[in-house]
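All protein chains but one are shown in place.
Just so it is clear, A, B and C label the chains in written order, and each chain counts residues from 1 on its own.
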Amino acid sequence: MKLRLGMIGGGEGAFIGAVHRIAARIDDEYELVCGAFSSDPEKSKRNGAALGLSASRVYNSYKELIQTEKQLPEDVRVQVISIVTPNHVHFEPTKMALENGFHVILDKPMTFSLAEAKELEKTVKSCGKLFCLTHTYTGYPMVKEARQIVKSGKLGKIRKIYVEYPQGWLNEFLEGGDNKQAEWRTDPHRSGIAGCMGDIGTHAFNLSEYVTGLHVTEVCADINIFVEGRKLDDDGAVLLKYNNGASGVLTASQIAAGEENNVKIRVYGEKGGLEWQQDIANTLLIKWADKPAEIHRTGAGYVSSFASHNSRTPGGHPEGYLEAFANLYRNFALTIKAGMEGKVASPEELDFPGIEDGVRGMAFIENVIASGKSDIKWIKFEI
Amino acid sequence: MKLRLGMIGGGEGAFIGAVHRIAARIDDEYELVCGAFSSDPEKSKRNGAALGLSASRVYNSYKELIQTEKQLPEDVRVQVISIVTPNHVHFEPTKMALENGFHVILDKPMTFSLAEAKELEKTVKSCGKLFCLTHTYTGYPMVKEARQIVKSGKLGKIRKIYVEYPQGWLNEFLEGGDNKQAEWRTDPHRSGIAGCMGDIGTHAFNLSEYVTGLHVTEVCADINIFVEGRKLDDDGAVLLKYNNGASGVLTASQIAAGEENNVKIRVYGEKGGLEWQQDIANTLLIKWADKPAEIHRTGAGYVSSFASHNSRTPGGHPEGYLEAFANLYRNFALTIKAGMEGKVASPEELDFPGIEDGVRGMAFIENVIASGKSDIKWIKFEI
Amino acid sequence: MKLRLGMIGGGEGAFIGAVHRIAARIDDEYELVCGAFSSDPEKSKRNGAALGLSASRVYNSYKELIQTEKQLPEDVRVQVISIVTPNHVHFEPTKMALENGFHVILDKPMTFSLAEAKELEKTVKSCGKLFCLTHTYTGYPMVKEARQIVKSGKLGKIRKIYVEYPQGWLNEFLEGGDNKQAEWRTDPHRSGIAGCMGDIGTHAFNLSEYVTGLHVTEVCADINIFVEGRKLDDDGAVLLKYNNGASGVLTASQIAAGEENNVKIRVYGEKGGLEWQQDIANTLLIKWADKPAEIHRTGAGYVSSFASHNSRTPGGHPEGYLEAFANLYRNFALTIKAGMEGKVASPEELDFPGIEDGVRGMAFIENVIASGKSDIKWIKFEI
Partner (left out) sequence: MKLRLGMIGGGEGAFIGAVHRIAARIDDEYELVCGAFSSDPEKSKRNGAALGLSASRVYNSYKELIQTEKQLPEDVRVQVISIVTPNHVHFEPTKMALENGFHVILDKPMTFSLAEAKELEKTVKSCGKLFCLTHTYTGYPMVKEARQIVKSGKLGKIRKIYVEYPQGWLNEFLEGGDNKQAEWRTDPHRSGIAGCMGDIGTHAFNLSEYVTGLHVTEVCADINIFVEGRKLDDDGAVLLKYNNGASGVLTASQIAAGEENNVKIRVYGEKGGLEWQQDIANTLLIKWADKPAEIHRTGAGYVSSFASHNSRTPGGHPEGYLEAFANLYRNFALTIKAGMEGKVASPEELDFPGIEDGVRGMAFIENVIASGKSDIKWIKFEI
């Protein structure tokens, strides 16, 4: 049985919409049944047709989608809605979808502001529907393995965390041309108060909390705009304190010319450390103070149930970004289905990012942007 | 419009069946409509149900599938059949499917013997249907880029080719236990005359001919069985001569304990060389005699149309084995659709492995196994 | 003609003394003729004998060495003195040696305090003798190449600098046992006000200024002691501003359990970036915004005169830490000899770290330790 999926946003020219659809297809847990792909009705229609949807289920707006689908027979109407619009169109459709009885998968960062995020949290907690936020990197099997190894205590108490997210694609004033991606991501009216820190800094932040199981408690940020004319930050670095006394350094840049997207995390405990980076995603390095470092690999017999649950092929058949994304979709579907069958989802199935990640991500944005403007060194991580 | 896909083989416990289905889904060009998943009717039924097929389109045998589907209305019946059975059940269903009007995607090695392969070649050439052989590694964008770079002449005339395929999973007598994969792959009645050389040696051979555009003309093979009790080769090395005078070395092993599946190719011309390996699949190294080596990357702006056509994400979002597999399915679908629309498929769409690769692959098996038993050093590569 | 070399410190159990001696030997520019290896006369004598020195030239103190050697005939007496004592015994012997007519090679960090450093600067500028500070990492050919590439302008204006120096060897309270290295490096009476920041942070700082040709103007530091009972910092991170508007992040840790000594720098300009790390010391990655990254290699024909001057073998014969160290000794010797011959040393020969690096390094220590204790975010880099 496939879950019936709808999509808001993600029309032509949107990179992430296509990624969501592939992610939804890979494990065959969803069937796309409807969509409102663009605020331009013509475009939406064209996109729907290209995706093989019946014209009657292609809508001109998210409101129309939600309202109309709600009226359809229970065994026909959409069950899960993916929302892949720019940040300023996250909150309202998500809230409306949840309140009208639909599960929601939402792209990050969760909302336009922390205030919206906290409001949404109330909705999620009260609506009885499930919510997934696509922090893709936590979907990688070896990231899940990293979390399990930290949790096992083998590395000892965690002391130091380095997380970095270097990109170079905004090294020039692309938003001055016709690059749609650059345009909305650097526009305060659509992205919110942060550019780089919202777009990729939140991924790095989430990754560090996910892997370590710790929470950031204080930040000290250096936030920069390097490209002339740009309105939002395109680079930043944040010193971090975590709730167990660990310290961290987070860097995110979109002007690191020549870098692609190699998000990387290193975590050190009293006895050893670990290292993962997206460019060699199927490898997790475990480093020991007193014995040889180990190369842990996706698909190997020795990995945890959390890693093996999230891979599809034997060791040595590399899985990548789309499979990591698919893992979010798959676990969300398995959790929904467990609920529909009156079962309790397994810990492996329940392991997808949700509303708390979203609220903390928005708090990250507001705290680091505030810190960037402040003369005070450490500011409390407030939510 | 999706192509209607059927599957022969690929039931429970079959690694490659699931891979084919994911590959078919990723780009949404196919819809699975029927299958004969197992020679055990109960199993086949169970598998079909698990895949959401209507019971009426789940068959007990490939013959039943082909015969029954042929009777269905044109706009209902299957259009493309994937055949993912063990080698000894490749030839007959493929021939029958083609002769009854279906396009076929077939797992490698193509047939049980070279004689079958040559027979099948006639069918393919005369039947008017299309045929794709899943030499997965040629589906990687950076492998396609490698071929284009050789073709461009930038490396000069090709002189030397190293291709290797090291695995370690058969380092023990797994076929003595309940490992289905090991069992049929080491059984001469199901695999044919070769084990390792058929299973992975053919991939390496195909990769070398694909990347260089050259043909092997002579071979000298060392073929080994290392694990006691094993009936087919689990290791081998082949010295190669190519039709332009280049020389090559091909190694394939399934007893390289600790190795996963890191197929790798290096090609050297008069002016430079290239290197690609599956473990870092999104990177193609280009090495020059007199200037710095270059790191070419999937998704970059500078890659050829053949590479960009076969990737889905911007640089730095790693694509892997499943996407490479999906590229075969996608290009095959695009070529079929072009034909249905009376168009000529583009060179990029037409770039998938076919019957000639299959015949040469079977010739490779027969020639290297013959060479392995011969006291003569070089034997002609005969087809 | 070899320069006559003396050594102060560097007796039994001192890691760095042996390194200096190997560095001095590699290129045959020096002959060790005298030493005061330990404040314990017995030990000093034993060390001198083991090194093949005549007993008459093994001294009980640096004072005795300097005073006695000064009395020897000009063609016998030492010409260059290497000082490899702990930090608190840097200033006085260096000053005395310089004032008595000897060239000096001094281990980093230069002095115990910035005040001493500034005092020493006066001496160096007035004494007419040459001074070299062993910031080893600037001796690597590919680090020199990195500097030349930045200087050439090919990367455009520099915007971002990441420099990191992770070690794990002080993850436990080693100074509580009999580890001499750990003992003095964590002792405020011998190391000065900084531990990790002085020992390795200064290397990272120096590397960043050397490669970019920029100067740090502001710092914001997070300075930590993780191991209980420890008296000096064992970890830290520093946000940096440079004099051209670039921003940087420097991390140094001695509690990154499982890390060895893999100092690494990444620099990004408007058009591209570069990356070097000690673990793959003979490679310099040059990354471009719009074309393939390049792998520049020690010993290649295309490298600058600064890189080729500092390597001894053709490409592919890896040179390492000892050769980088030797490059400092060799360039210092060549500069001294040029002076003795009334010639002007070449830019390549003059390219070794000196007094300005030392003063800035000590200022780095004092500024980051002050910043670590301050509630103000940015503090000016004051000297």
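Definition applied: a residue touches a chain if its C-beta (ideal position, glycine included) is under 8 Å from a C-beta of that chain, and two chains touch if they have at least 3 such contacts.
This structure is a prediction, so every number in the text was calculated from the model and none was measured.
Student: Consider the whole complex, including the chain that is not shown, and state which of C:154, C:312 or C:337 touches that chain.
Tutor: Among C:154, C:312 or C:337, only C:312 touches the chain that is not shown.
Student: For the chain left out of this view, which of B:2, B:118, B:190 or B:287 touches it?
Tutor: Touching the chain that is not displayed is residue B:287.
Student: Among B:182, B:237 or B:263, which one is in touch with the chain left out?
Tutor: Result: among the candidates, B:237 touches the missing chain.
Student: In the full complex, which of C:322, C:350 or C:379 touches the chain missing from this view?
Tutor: C:322
Student: Tell me which residue among A:104, A:204, A:300 or A:368 touches the hidden chain in the full complex.
Tutor: A:300
Student: Against the chain that's been left off, what residues of subunit B make contact? List them.
Tutor: The missing chain touches subunit B at positions 155-156, 159-160, 162, 164, 166, 168, 171-172, 220, 222, 224, 226, 235, 237, 239, 247, 249, 251, 253, 255-259, 266, 268-273, 286-289, 293, 374-378.
Student: In the whole complex, what residues of subunit A lie against the chain that is missing from view?
Tutor: Considering the whole complex, subunit A reaches the absent chain at 285-286, 290-297, 300-302.
Student: Touching the absent chain: which residues on subunit C qualify?
Tutor: Considering the whole complex, subunit C reaches the absent chain at 1-2, 15, 18-19, 21-22, 25-28, 51-52, 167, 169, 259-262, 278-282, 297, 299, 312-323.
In this section, only the chains that are shown with their structure count from here on.
Student: Greatest Cα-centroid separation from subunit B: which chain?
Tutor: C
Student: So, what's the distance in Å between the C-alpha centres of subunit C and subunit B?
Tutor: 55
Student: Hey, what residues on subunit A touch two or more of the other chains?
Tutor: 259
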